[in-house]
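Let's look at subunit A:
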Amino acid sequence: MTIGVLVDLMLALALVGLSLRVVTGRALFRDIVLFILFGLVIALSWSRLGAPDLALAEAAIGAGLTGALMLMAYRRLVAGGAEDVAPRRRPPLLAVPVAVLTGALVALIGLAALGVERVPDAAGTIVLEELGASGLGNAVTAVLLVFRGLDTMLEMAVLLVALLGAWAVLGEVHPGRLHQVDRRTPLVGALLTTVAPVTLLIAVHLLLAGTDAPGGAFQAGAVLTGCGVLLVLTGTVRPRAAAGLATKLLVIAGLAAFVMIGASAVALGRAPMSLPGTWAVYLIETAMMLSIAVTMTLLFARARALEPERA
Partner candidate 1 sequence: MTTEALALLVFAPLVAGLVVIAAPRRAAAPVAVAALLTLPFGLWPLTLVVWRGETVQVALAGFAPPLGIVWRVDALALTMLWLTLVVVLVVSLHALTSFPPASESGQRFWPLWLILIASVHALFVSADLFNLYVTLELVTLAGVAMIAIGGKPAAMRAAMRYLLLGLMASLFYLLATALLYGQTGTLDLYQVGERLDDGALALIALALMVTGLLVKAAIVPLHVWLPAAHGKAPGPVSAVLSALVVKVALYILIRLWFWSGGAAGGDGAALLLGLLGALAIVHGSLAAITQTRLKMLVAYSTVAQLGYVMLLFPLASTAAFRAVTFHMVAHGVAKAAMFLAAANLLHALGSDRLQRLVGADQRHGVNVLAFALAGVSIMGLPPSGGFVAKWMLLEAAWRQQGWGWVAVISLGSLLAAVYVFRVVALAFAQPKGGSVRASVGARGGGRFDTTALAALLLAVLAILLGFASAPLVALIDRGLPPGMLP
Partner candidate 2 sequence: MTGTMTDAMTAAAVETTLHPLPVVVVLVSLLAGLAIAVLGEQRQRLRTVLNLSAAVVKLALVLWIALLVAGGVVPEFRFALVPGFDLVLRADSLSVLFASLSAALWLVTTVYAIAYLQHYANRARFFGYFSICVTATMGIAMAGNLLTFFVFYELLTLATWPLVVHTGSRAALRAGRTYLQFTLGGSALFLIGLIWLYALAGPQDFIAGGSLQLLDLEAVTSMQAIFVLIAIGMGVKAALVPLHAWLPSAMVAPAPVSALLHAVAVVKAGAFGLVRLVEDVYGSALSGALGLSLALAIAASFTIVYGSVLALLQTDLKKRLAYSTVSQVSYIALGIAIGGPLATVGGMVHLVHQGVMKITMFFCAGIFATLLGVTRIVELDGLARRLPWSAAAFSVAALGMIGLPPMAGFVSKWYLGSGAVAMGQTWVVAVLVASTLLNAGYFLPLIARMWFRPAPERWTGGAQPSRWVVAGLVAPALATAGLTIAFGVLAGSTYSPLDWAIAIVREYLP
């Protein structure tokens, strides 16, 4: 048994243990934090499995963004008077049969997953062979934007629908100020003046690198979201109840870019979703990054738009 496998075993045990705590715990706040930890362990597992793209995405989105959203929602619940720690109740009657059934489910899934035999001509292998046709160096990005662009376009639609849904649910509720932070305090000031530009740079780097190396619009968008969340949390930008045109355009940019390029291919007599060149990849990725960042920041702030705080 090598060290590597030992690390794998530890990570695996951590995953199972953390998930159990997250699912069955009684203190919500603690368990959300544990969930973020769980996400980070997953990210580590990705890198162990040789998938740095995923590790980046998981850390930024799976753990970071999801965790931040969870914590924010938690705060709103608690502010509204919800209990943090659930009263100790007897586990419901169905707990035991459900546990038994899920146990069986686990066994079945494990059995099936271990029985998988990879075929030599799997799609992934063909992707690597055909990578040249895409004009991109990163096979994952090529799949996302070139070979299976339809999935990614519809995924942007999912993101948009989630935001529209949240807007519909929020109704006329004014989001209000989130947090009272005096951004003239040295620490916050430093944070804003240094961290924000740096995250922006990282995002742009990830975006540009994504065509050939690990990274891409998702990861860049997530990092940029971090910047947005920071601005919201420090009160540099203020949530608003009505979306202006600029916000709306930013929100739909990713999907719109995809739709325009994907549909115009048809008008030009090519197959739908064909990209006319590498510039289209950059265009779409930039638009996607902006849309992801703005959408997620708005979802985080439960707002329809953001505007700079006036002194």
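As a selection rule, all candidates are chains of the complex that A comes from, given by their letters.
In this text, contacts are C-beta pairs under 8 Å (C-beta built on N, C-alpha and C of every residue); 3 or more make two chains touch, one makes a residue touch a chain; residues count from 1.
Just so you know, these numbers come straight off a predicted model, no measurement behind them.
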Single touching candidate for subunit A, where 1 or 2 all sit in one complex = 1
Quick one: which bits of subunit A touch candidate 1 in the complex? Just the residue numbers, please.
-> 108-109, 111-113, 115-127, 130, 146-151, 154-155, 157-158, 160-162, 164-165, 167-169, 171-172, 245, 248-249, 251-252, 255-256, 259, 262-263, 265-266, 270-275
